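The complex appears here minus one protein chain, its other protein chains still in place.
Then we have chain A:
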């Protein structure tokens, strides 16, 4: 599915004037097809729109998405990028279901930028927010159905029978009356020249008859990814390519001064040239190893940032600990995101008021594929660029702005991504492509720039830190009746914007907001604090920290009020059938709610904790079982019940739950980006701990299809993990966990 793009055919920039028929017949290779599509069918053009009966209906330009080849395989250009979450397989299932073509016959690739591919109901095109399947679902079903209608139409003409006498079976049109059958591959040349029918004329398949949607269809990319054949941006090679490496300023905002040893470095083996870039020096070489070694040898006299630097300048005295203290001391009431009832009044007169302050840590994305970009200027001045990204149109627009090229002159390619977790959005100083473009222009040859792992840890954007002050009132039965949370933080969206907007940034507080518990009086607020660190989105975004805070605090409230945390949640959710069912399901999945502490078969003392979260339109509940080993938390089992409403692929969901649990455990147990004296302590995996296999928990998953509106999958299974673990640890050790990671705590062996 990830065939290497043969960038040499056709000749770069040469206008390709192929009819749609020829495009469809160009089955010689996906490589050629990919380019022909990019060159030959300018997206959003009048011609493309004329092909669709409803030019404004998203995802109706069948020819932009689908190529059915003579061998009956289906090539789908996917609006979403594949970075492990399984969206290519899911899209093949959805389109295949309505097209009536087995998903296993699909070859899926990333679609180029262009409005034809804006298929989400929101009108956005990004791969993030766990949106692809749930928001692309209606459009992609319709797309498959439209293509099937065109094939039926073509078959009717070919067989000279009314379409009403025709049916399909996977990959074929049948005429039962005459016993004749035509393959989609045979029909495609005719079918794809037909006008796209009106979307209103299409009848979608009855969900009770689904063959592939809702089934554990096997991923399309397993074999390539198990044999090293999958191609990522970092693997791209083009003719005449040079390699580049960079050394960034130790603090963002600093500029390049004198290079003390430029001549010596220039003379190092393999060095082609040395370049001064904004906030970085670069070496271009015949081999990346030469470039890296040389650029690291450059002794740069870094200059302090100018007073009017547009960048978020990293101050020389910045440290994580001091920043957290600043947040903790942030005065003021904050701006309200939610304010219901009389929180202040209840808190003022309640007999029992509980207060606690929580915080989280900065974390890196630490995706295994280091960022890279390959830029090639062609003879006609056009630019081909290969890079990992989660937002093709935004990246294209940014490249237009930086280069002054017309959008039509830029071909942006998105290969498979070696993990993203929010890493590959457009972050002003955190993407290598502007440097690659500048270097390619300077040397007049294609340049592939790879950021070393060390440069990646220096320039990656971080998940924000928050310090949250909670206050809650319990009634005389120990039930919470008022809760207040004021978070001193900067959300990722307002962080990227560089300022707080007129509205609060929902990604700052999600997980504190939107809680379903029946607590009549609540106030959730943010005290905005712009920090010195470049922040960004990290898997499950605000929920990754805020559900830890809220759910762990709720566990404290249960304990203080003399209630079991499971029973208390059942009580607070008694009017919510969906969440009550979810909560009971996770308890049942774990063999019945059994908080402990208890002695396990191996003699270790253990306890369990429980937590819930409602991220990205999906509902989740988690039970965690922990013990203490050598003074640190050992998580044995995670049971997760997840209700995304309805589903496309249960096997991929189970894999995503496993992955989200791993990241959830990683942030809960070990992971932390620490700045000391304005520098990150870790520049590689030696000092930046991520969850290792030895600390992975067994994961047990129960998928519930409640029939509610379809929710997300990639991120939702993460947020409830940390609070379930923290609550279990508190129960086992008596020590309250109010921050992550837990490696900063020392636990004595519970008896």
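Criterion: contacts are C-beta pairs under 8 Å (C-beta built on N, C-alpha and C of every residue); 3 or more make two chains touch, one makes a residue touch a chain; residues count from 1.
The rule we apply is simple: contacts and distances are computed from a predicted model.
J.: Looking at UniProt, which of "Anion-transporting ATPase, ArsA/GET3 family", "Isoquinoline 1-oxidoreductase subunit alpha", "ABC transporter permease" or "Transketolase" names the chain that isn't shown?
T.: "Isoquinoline 1-oxidoreductase subunit alpha"
J.: Check each of A:243, A:376, A:411 or A:471 against the chain that is not shown and name the one that touches it.
T.: The missing chain is touched by A:243.
J.: Consider the whole complex, including the chain that is not shown, and state which of A:260, A:287 or A:530 touches that chain.
T.: Touches the omitted chain: A:287.
J.: From the listed residues A:368, A:497 or A:520, report the one that touches the chain absent from this view.
T.: Answer from the full complex: A:368 touches the omitted chain.
J.: Who touches the missing chain here, A:402, A:692 or A:709?
T.: From the options A:402, A:692 or A:709, the contact with the absent chain belongs to A:692.
J.: Going by the contact rule already stated, which one of A:96, A:334 or A:418 would touch the omitted chain in the full complex?
T.: Missing-chain contact among the listed residues: A:418.
J.: Of the residues in chain A, which ones touch the absent chain?
T.: On the chain A side, contact with the omitted chain comes from 83-86, 218-219, 221-232, 234-235, 237, 243, 269, 287-289, 366-370, 416-421, 450, 452-454, 651, 655, 658-663, 684-686, 690-694, 696, 698-699.
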